[in-house]
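Working notes, structure below.
The complex appears here without one of its protein chains, the remainder shown in place.
Each chain carries a letter (A and B) given by its place in the written order, and its residues are counted from 1.
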Amino acid sequence: MGKYIGKRILQAIPLVILISILTFTLIQLAPYDAVDSITTPDMSAEYIEALKEEYGLNDPIYRQYLAWAKKTLSGDFGYSIVTHSNIKEALSQRIPATMLIVIPSYLVALMIAVILGLIAGAKQGTLIDKIVDGFCSITMSTPTFWMGLIFLYIFSYKLNWLPSLGMYTTGQEKSVKDLVWHMFLPCVTLTIAFLPQMIRYVRSSTIGQLAEDYVSVQRTYGATEKNILFRHVLKNALLPLITLVGMSLPMLVTGAFVTESIFSWPGVGPYFLGAIRGFDYPIILVILILSSSLVIIGNLLADILYGLIDTRIKDLGNS
Amino acid sequence: MKVLEVNHLETSFAIKKNKFLAIRDVSLHVDEGEILGIVGESGSGKSVTMKSVVGILPSNGQVESGEILFRGTNLLQIKPEEKRALLGNDITMIFQDPMTALNPLKTIGYHIEEIIIRHQKVDRVSARKQAEAILNIVEIPDAKRRLTQYPHEFSGGMRQRVVIGMALVNSPQLLIADEPTTALDVTIQFQILKLIKKLQAKNKMAVVLITHDLAVVYNMCHRILVMYGGKILEEGTRTEIFDNPQHPYTLALMESIPNLESAEKSKLEPIEGIAPTLDNMPAGCPFAPRCKHAMAICGHEMPTKHTFSKTHSSYCHLNGSNPAHGGSDA
Partner (left out) sequence: MKNRRFEMLKENFKADFYAKLALWILTAMALLAIFAFLSPHDPNLTNVKMMRNPPSAEHWFGTDEVGRDYLTRSLYGARVSLTVGILAMLTSTVIGTVVGIVSGYFGGIVDSILMRFVDILSSIPWMILVTVISIFIQGGIWAIVIVIGGFSWMRAARIVRAETLSLNQREYVMYAKASGQSHFNIMKKHILPGLLPTVVVTATIFIPDAIIIESTLSFLGLGVKAPMSSWGSMLKNSQSFLSDSPHLALIPGLMILLTVYSFNKLGNLFRVVVDPKSAGGN
């Protein structure tokens, strides 16, 4: 097992390096000059040249890459070329803000999905299964941003129950109640966006387990359906969820892009989209690398966790 | 004393919107202390018959008519909870594949204790003692430690012993064994069969042994039922079936295996053709399309029962007039 983990980690590192090279090169090929973002038409040519020199834009690409990689690895993410603000500082506020809505939504969704998925799977083909399936089909077909807009309209504009935008009401920055109040709509939107895939996963996993031999053995030994579901199927059906959770790691940063921008939540999403619009390439690069690394780490984690539980699980498949 | 009696059982399967009878007019019984063998190729309905008895048909299967009496109680008419009180307790079953019969995330001890507690209403400590005792009975060494282990730590043969332990721990009156050794190595097969026979004799259990293997039947069973295409074609005691087979199918089965008693190698004759499928069942005798002795009438009319002794009967048009007895059609 230890050997396997080591091997997977060794495979992951070159992947991260390759991605960083690729994205760095890509950004250099952009149809704009990065310097366009920091200059205005009335600047003199000498001044622009000085700016380019200052930002290292005159060096060969590979030198620029190495300089950037070295800085990034040492934890220096550089500065925005549009606002000149420190990227690391900005992210250290924005990532927790994103996590603040992603984590509760994910956990709530996971809980609901386990309950509904189990019920639907255990009662396959019944009315309740069809209702759950219908819910999944519809939420899966609904763009998240539109769902956000509809919630915004109903709960904020029409019913006036919940605040519409941002993280705090001005003047109440310290109030936890106010924060929770603001979290509510983005979280509901996110939860519903996460749900359909998770429910389907749990449902099909449950159906798969119920078809296993050991379940019919339990039936012949007089176990009730409830007994079978909770004492035997539950654990088997939910263990594979560990992989799903592992692979969701990057969501901590990029899981709420669209939702954040609808509700003006000051998370990573609006920051990144702002950078995209302004071609603020240092920010784009950092988020690209950060999120890709999280994808790779998440997959690694999922693999390792599954490997750990696999010794027992794998017994089911091969007979 | 009849432990199990099945009368005129018909079981159907729904495939798409059509229903097909998989079991047609099957009647059988097993007495206390008796081992009944049900022999047939796959698809003959031998397994479906017993699944109907226990009530674990797949979701598209359904018992259409007939009665299933366990010590006089019709299992088809009792409440689900009454049935569950019998299952795992008075009626138990062991399965073909011991590798998949156990929950991979539960210990062996959990599997056995759960059944003890469910039916005997005793506490964990007493259940654990009984579980340990039963592992000793099914000859698993180091029982105490083995109870805390998971199924993947057991070999196939050992797992089948565990399943047998689960089946016997509540001292059942009826044990149904569905191809209990098919998935095991030949040497292990023999050990498991010996174990079943030993425990059967000790407990005076009624056993139904489902198998496609005539050698197993010959070594284990008191009485034998030959099934084909969802019907019983012949039944009789071991001696009657092996010494005096009356149905061409029984004969063909015997010719397709090596000689049982003499060491000399007799000529193997596989049965030609394939078994009929549910949606393609002949109107008359199901074996007619493959039968060497088939007559015109066999194709459209099911033969009636022909009795040779109190225990021996067969369903063949030849039985009335010109018995197929003798084995060879030369």
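Everything below uses one rule, namely that a contact is a pair of C-beta atoms (placed from the backbone, for glycine too) under 8 Å apart; a residue touches a chain by one contact, two chains touch by 3 or more.
Remember, predicted model here, so these are calculated numbers, not experimental data.
> Can you list the shown chains that the absent chain is in touch with?
For the complete complex, the undisplayed chain touches A.
> Write down which of A:Thr83, A:Thr142, A:Gln197 or A:Asn227 is the residue touching the left-out chain.
Answer from the full complex: A:Thr142 touches the omitted chain.
> Could you tell which one of A:Ala69, A:Ile128, A:Leu179 or A:Ile207 touches the chain left off the display?
Touching the chain that is not displayed is residue A:Ile207.
> If the hidden chain were put back, which of A:Ile115, A:Ile150, A:Val180 or A:Leu308 would touch it?
A:Ile150
> Per the definition of touch given earlier, which of A:Pro250, A:Gly267 or A:Pro282 contacts the omitted chain?
A:Pro250
> Since one chain has been left out of the picture, which residues of subunit A touch it in the full complex?
Residues of subunit A in contact with the hidden chain: 15, 18-19, 22-23, 26, 29-31, 124-125, 133, 137-138, 140-146, 149-150, 152-153, 157, 200, 203-204, 207-208, 250, 254, 257-258, 261-262, 272-273, 276-277, 279, 284, 287-288, 291-292, 295-296.
Going forward, only the chains that are shown with their structure count from here on.
> Subunit A to subunit B: how many Å between their CA centres?
54
> Under the touch definition given earlier, write down the residues of subunit B that touch subunit A in their complex.
Touching subunit A from subunit B are residues 54-56, 83-89, 92-93, 95, 97, 99-106, 114-115, 118-119, 150-152, 163, 166, 183.
> Can you tell me which positions in subunit A touch subunit B when the two form their complex?
It comes out as residues 212-214, 216-224, 231-232, 235-236, 239, 311-316, 319.
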